[in-house]
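Take a look at the structure set out below.
Note that one protein chain is taken out, while the other chains of the complex remain in position.
Each chain carries a letter (A, B and C) given by its place in the written order, and its residues are counted from 1.
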């Protein structure tokens, strides 16, 4: 993801310095004009905006607050743009910590897989101080097809991103249960899929539906383990907001079952296999 | 629904006799070339195919097996095409009863609202004996934009239709929970909707999402009461097939709550209000 | 059950005529003073009260409304006491049908297994017209240890019985989930059981908890298949009353899974095995 975003930022004429834990990955961007830094701190020194794209709260915490991290090197008045899918709680901590250092923080998570990032087709959802978000808009234009400002508090963007991932997870659960019933009713899965694609007219339904109908859950585009983590963050958000989300609880429990069965590294659409097993089906 | 389908059948050059409990409604089709019958029996005597489109099992039972019903008048070798959303159990009974009378039965439920029916854009899902289904294909072409044969047992088409409605109901539930969390997080509902429409690219998400974001649940396109009945039929199917569907159970319980609160006649997307109430929101 | 109840009725000095589909079973009561009838009708002719104890709605329907059934033979003013666990809907039908024949109907389901019936320790829960229930009290005293009048409408007693069975089913589900977590945490199941028995001080917890800790689900005291049927009736009641019962839905889905896995004839406490499987445990 990060590499594709950096490429598009370069293409838009920005000066870009990149850092990756595995330096080889960073070097790939050298040929395209990026400088390569040896640490997050080195990457962000004297920059206007530092964009982070990491796996989770813990990884981002290390890169921001660890030794050689962003927090100690980012200049006053510069902005940290966090694009990772993180908890709303951690987004609030980032907001406070950057603010106490005279730095700005904007959350700007994105929707889209690596291929969408490469094709500059991400949906970008920033939130934060209106002026700072405005200043970053050219960056969002450079990496995505559309930008939606979620609010003036950075964590609101993370809340929206988590709810969006929940919407996809809910769709996977619904597909899983329906496919299991269809298989028990001896209706061909691909026939059911064709009708659903015609009904919803959505490429997301078409894409995930095909994985489930084909029962091809490896290699994972997005692992159950990661999806389960995201749904856990949705439930944390639900708790903070005092907004019960029983469907998120249901998906959480089914993904936990997939993990208990040793399927944590399969694609998260393999939550459908949990419903299949409950119906006594193989798989 | 039935009127729109009859109009398209006429337009395709078929001879059509119509019957409706309220004769005035049937008469409207007279100008377009339909004959109007005084009873179901009169409507189907000497026809090749009798198409029924009714509210539920009970209504269809009356029209088929009641006095002056279809079963007593349909000729040997003729086919009853049932387009209503009925239980898979009743579809099996229709299959057996028609068969015992030398008649044929095909289930052919449709996806699409009345405007889709008028525009000949229904999705038609027939199932039944392959030869009989084949014989009916011109009828399906006349009323819909695409036909998907679900299987050789009529009830399989009803099973598929019910699972399709479940998929929509599950989407409504996911929207309801996400909108409630977004409102508690002070993210504007229409902003969330815009992102979801961009993410899923589905007119179904756009349409229902707008009703929920606007909180305009009346007049109902499809009432909670009817949706709840359909989800109950989904659970009956799940039981018959021994395929647990906990998300269907969840939607069932939330729609039942909407009914308990006196909202049975609102649009079924108002299941979102149940999640809103659970979060302490007004509405 | 029926035999034990008949024995206690005889012991209390009542004249008893018995009927069982398998005549041999009925004959066993002959030595204890019962007359043996060749049909339900013969058994109830000229009696004051006809007590039925059958498996489900269908069985009771056959015995009451079938040829040689109770309805055609019970005298005017006599009472049918229905002790089976039946749906509240069927209880209402019985009430209406008996009333239309000048007969009375009282629902009087019981709590307790066959050994409790033999020991005269049943809990009897009658409901119906107050005078008629009063007239039957000596019968209830003869078969149980305590009588609780649920209301003046017979179906209310069935509603209470169903809710009581739901309470037990919910306890089984809670045990199943807790035992699975304890096993994954390597806490000995019998140790957990000992604490729960000390905590709740309930013989019901002790009895079912032991079956689950021992994993001895056969022979069944009460089969999953039957328990699942009862939970379905609970959900039917919930629907009629417009009172959502998501925990009943959860138990329903887990018992359905047990059936899908081929465990329908195991004891209903084996719903605990479903939770164990979800945790990746054997069993």
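Details
One rule holds in what follows: a contact is a pair of C-beta atoms (placed from the backbone, for glycine too) under 8 Å apart; a residue touches a chain by one contact, two chains touch by 3 or more.
Remember, it's a predicted structure, so these values are computed and weren't measured experimentally.
Residue-wise, the contact with the chain that is not shown comes from C:151, picked out of C:33, C:151 or C:221.
Contact with the omitted chain, checked across C:71, C:108, C:139 or C:178, is made by C:178. Contact residues of subunit B toward the unshown chain are 246, 253, 257, 260-262, 278-280. The omitted chain makes contact with subunit A at the following residues, 232, 238-239, 242-246, 249-250, 252-254, 256-257, 259-260. For subunit C, the residues touching the chain absent from view are 88, 111, 123, 125, 146, 148-151, 153, 155-156, 159-160, 163-164, 166-168, 170-171, 173-175, 177-178, 180-188, 191-192, 194-196, 198-205, 234, 237-238, 241-248, 250, 275, 278-280.
Please note the rule applied: only the chains that are shown with their structure count from here on.
In terms of their C-alpha centroids, the spacing between subunit A and subunit C amounts to 52 Å. One inter-chain figure worth recording: subunit B and subunit C are separated by 38 Å, centre to centre, where each centre is the mean of the chain's CA atoms.
Of all residues in subunit B, those touching 2 or more other chains are 238, 242-246, 250, listed in ascending order.
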